[in-house]
Structures are given as C-alpha cells and as structure tokens.
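For this depiction, one protein chain was excluded, whereas all remaining protein chains were kept in their positions.
Residue numbering begins at 1 within each chain, and the chains themselves are lettered A and B in the order written.
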Amino acid sequence: MMATKKLQAFPTFSVRDVLLRFVSPLLLLAMWIALYQSQALPSQILVSPLQVFEAGRDLYQSGELWTHLQYSLNRLLFGFAFGGFAGLVFGTLMGGSKLVENLCGPTYNTFRQIPTIAFIPILILIFGIGETFKVVVVAQAAFFPVAVATIDAVKGIPRSYHDVARAYRLSYVQWVKRIVIPATVPPVVTGFRISLQRSWVVLIAAELMAAESGIGQMMEMGRQMLRIDIVMVGVVLTGFIGFMLDWGFRRLESRLIQWKSN
Amino acid sequence: MEKQLIMNNIRAFVKLTQLSKLQGFLLPIALLLLWSFLSHRSNAYSYAFVPLPEIWAGFVADIRSGELLGAAYGTIHNAIIGLVIGSTAGFVIGSLMAVFRVADLFIGPLYHALRQVPLMGWIPLIGLWLGNGETSELFMVSLAALFPMGLNTYEGIRHVEQKFLEVGKIYRLSRMQQFLRIILPSALPSVLTGLLQSLAFAWLSTVGSELLFTNGAGLGGLMETSQMASKMDMVVVCIISIGIAGLILNSGLLRLSKHLLRWREVA
Partner (left out) sequence: MKQISVFNIIKLVLLSTVLFINLQQAFAADAVKEVRIAAVAYGKDGKTGFNGSAGVVDTEGWLRAELQKQNIKLTWVAIPPQSVATTINEDFANHSIDFADYGDLPSVILNANGIDTRLIVPGGRGNNVYLVVPPGSTAKSILDLKGKRIAIHRGRPWEVSFGRLLAANGLKITDFKVSNLNPVAGAAALVAGNVDAFVTLSDAYTLEDKHLGKIIWSTKQAGQDWKMRAEVWGTKSFIDQHPEVTQIIATAFVKAAYWTSQDANRETYINTASLSGQPADVLRREFSQDTVTWKARWSPLFDDFVSNHYRVVAAYSKQNGLIRTDVDVDKLFDRRFVDSALKSLSLESYWVSKDAGKDVAKDASKLAPKT
C-alpha cells in the first residue's frame, strides 16, 4: 500500500522496518484495550474494539452497511466525475485566457472559500432532495481543487513552450495534445487526488446534515442514539475507504509520471 | 474564425471599460441580476433567493448591531489559532518523518490511516471525548490543518535534490545546519503549499464545526441560528461573509508566501 511508495523513497529495507510499521497501530490498539479494561471511562464514551467489530458485523449482516455504503460511493463517484471534469474545463480556461481570468477570478476566489455545506438550502431548492442534490454537493466540492491545480498547471507552462508551439505552427488541438496535457498532467492528477479526498470529506459532512442514507447518516443516527460503536464503525470504514481511494490515486500518479518520462 | 470574431467583440467591449480590474465585477453583477430575477419568480423562489433589498437591509442591520463583525472575528480567530497549532504540529511531524527513518516507519502508518478519516466523521467522537465546547472546535481545526501540512512538508523534504545535500556534505555542515540551511529552504515552496492547503481545510473545518457543534459563536453559528429562525436573508449574508473572510485569509497567506519565496525569483 503506502509501503510501496515509501520503500521506494528509502532505498533499502529490512524485516525490522516492516515490523516497525505495525508497532504504532498495534500500540494504539493496545492502549485502547487497556483504557477500556481499566474502566476509567464510561462505556458510553469508550467501547472496546471487539464491540466495534461486533457492531460492524451486525450492520453488515443486516445488509444496512452495504446499502449505506452503496449510496455513499455512488454519490462520490458521480459527484467527483462531474465536479472534476467541470473543474478541469474551467481551470484550463482560467489558466489559458487572461480574459476569463479577469472576468471570473474574483467571483471564483470568493466562492472557493465558502464551504459547500453552507449552500445546502439553496441547492435543495434548485435540485430537490433526491440523489441529484447530493451529487451536486459532492461535485461542488470536487470542482475547486481540480480547478486550482489546473489553473496553476496551465499557467506554469514555460513561456518557451509557447514559442516552440508558435515556431512549429501547432494547431490548437495539437497544442493541447502535445504540450498542455503532458506538461500539466502530474499537478492536475494531484489536484484530482486532493479533490477526491475533499469530496469524501464533504459527502460525509453533507450526509451527517441532510440525508436519509449513506455512511454519514449511519454515523449521525448512531450519534443520536449514543451508539458510539456504530460511530466508530463509521470512522474506521470511512478512514479505510479514504485510504484506498488515496492509495489508488497515488498509484495512478506514479504511473503517469513514469508514462510522462517515457 | 467566427469564434475569434466573437471573442474580439467581447474583448472590444471589455476594453471599453478600460480598466481590466473592473472586469471582475461583471460576473458578480450578472449573478446578482440572475439572483434578482429568480427571487421574483415566485414565493417559493424568494424563500432561498432572498430579494436583494432584504439581504442589504439584513447586512446593514447586522453591521450596525456589531453581530456580524463579532461573528466574523470569532471565526477568523479560531481558524488562525487552529491553523497555527495544526500546521506547526504538521510541520514537526512531517519533518520528523522525512528526516528520521524510524519516525517514518513508526508514525507513518498511523498518520496515513488517520488522515483518511473524513474530518466531519471525527465530530461525534470528539464531541463525546472532549465535549462540545471551544476545545473541541480548536481540536478539529488543528487536526484539519495538521494533515496537509505534514504531507507537504514530508514530500518537500524528501524531494530535496541530492546535489544540494552533497554541497552540504562538502561544507561539512552539522545535521542541524544541513536541515536549516539546505533542506528547509529548498522544501519551503512545498511547505508553503502545504500551509495554503492547511488553511483551506482549516477554514472548511472551522465553519463546519461551527455548524455541527460548539457554542453558537462565529459565522457558522450565526448562520445556523438564522436558519433556525427562518431568516434566509441573514443566512445569505453569512454565506457571503464566510466567502469574503476566507478570501482575505487566503490572499493574506498568499502574500506571505510570495514574500517568503522572493529570494527564489532572484536566484
């Protein structure tokens, strides 16, 4: 997982290193168990890892977990795809054209600072309360990091490339294909990765606030019922999913960097 | 070429205004007109698209009573303190992990696992463990700021070019000197990017945690109380204020980072 990347970063590794990786998670687990067994904290505040596991198993067996997960992942997928694509297009325009930048810059920079959650009532009015609305919330969150990265990447294309393009009389399509894309792919992919992470954060927040399904909603209901075990299942699960998404994207990133250098 | 013509026309029109800075106002004005149009469509629309005069009246009333400025101050204050604590911690953790291999192996897995938990997902746990007061909010904001900073510091340091390090070796710099004179300056751009990202997350988290718990202070709290009282004009005022306050913070930090990186332009 993360290991592959870091093993590359550090030239050599040994069994000791691999073992060391497990020390801190295990230590945390041990402390958790110790703290639980000392009964220093009431059971409503701290549940044992076993109880969390059991709550997770129950939720899985009742099919509840899977339903919530499906809803959340669907929203994430569509919202991220739409928002990311829009961010890419907008970012290219903003980075490539002084006019667009002048026109949209201030508005864009202001909107960028407003947490998606704040738009919820207005979004409900426009998009209703169905899945569209939740996808839009995610898309809005996904839009900005991609746009930011794309703008920077496009602006960062060295002047000399422009001169080369002019010298070779490249058409617009060729210019995008031959120069813009290769020069901007790595930072833009990083933008996508941050965007995915942020979409996930916002989706969970939105589900905590207004939804009838999804992992965030499962956690919120758990919170209301003081079922800390369910909340913990949510924390572990969302963390794991976030980890996997991030890992996948990093793999993609290193592939692209390899592809670029070839 | 027709496209070109249209573009030229637009450009000509824009040039009419003579000041390119003014162009930035065109879109907001268009949006305001659209808003105004929507707010007059029906009762239902005017519920969320509050008529502009009402928003203005709400804005003026809020400024007069000092409520809006007080709330904005509270939010900015919390965001900055959280940012300072979180990004400092992130910097320390990131540097430790990048410089000491043992630290990387030891903290790394936990760090990467924890940073993937969506921020708001922590709220129920933090609420239970640390209460629902300011401590929790500060903790949330610091946590939000910690992860991007840690990550960027780590990557910045790990990507320091080998040749710089070799120069350090030639000059027989101590480990500390090497860190301060070579590693840190060359990692600085990445660290500052981290700081900007940290600000974005800290800001999101400040407003988010104000909305989801805490003591009702701040812009998020004001927005929530206005929502509960169905005062949509106030809600809109809050949304705009959140945007503007965030913009000010962000551009302040950008200035700072440009200032800190000015030596690179010369070099």
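Assume a contact is a pair of C-beta atoms (placed from the backbone, for glycine too) under 8 Å apart; a residue touches a chain by one contact, two chains touch by 3 or more.
Please read all numbers here as calculations on a predicted model, not as lab measurements.
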item	value
Among A:100, A:124 or A:256, residue touching the chain not depicted	A:124
Full-complex contact with the absent chain, from B:55, B:79, B:107 or B:145	B:107
Which residue of B:88, B:225 or B:257 touches the chain not shown here	B:225
Sole contact to the chain not displayed, among B:55, B:79, B:96 or B:200	B:96
Residue in contact with the excluded chain [from B:8, B:65, B:174 or B:251]	B:65
Touch residues of chain A, complete complex, unshown partner	23-24, 27-28, 31, 35, 40-45, 120-122, 124-126, 128-130, 209-212, 217, 221, 223-227
Absent-chain interface as seen on chain B, which is shown	43-44, 47-48, 65-67, 70-71, 96, 100, 102-103, 106-107, 124, 127-133, 211-217, 221-222, 224-231
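Keep this in mind: only the chains that are shown with their structure count from here on.
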item	value
Chain A and chain B, separation of their C-alpha mean positions in angstrom	16
Chain B-facing residues of chain A, complex	2, 6, 9-10, 17, 20-25, 28, 44-45, 99, 102-107, 109-115, 117-119, 121-122, 124-125, 194, 197, 200-201, 203-205, 208-209, 216, 219-220, 222-223, 228, 231-232, 234-235, 238-243, 246
Complex contact set, residues of chain B against chain A	7, 10-11, 14, 20-21, 23-28, 31, 44-45, 47-49, 101-102, 104-110, 112-114, 116-125, 127-129, 158, 197, 203-204, 207-208, 211-212, 223, 227, 232, 235, 238-240, 242-247, 249-251
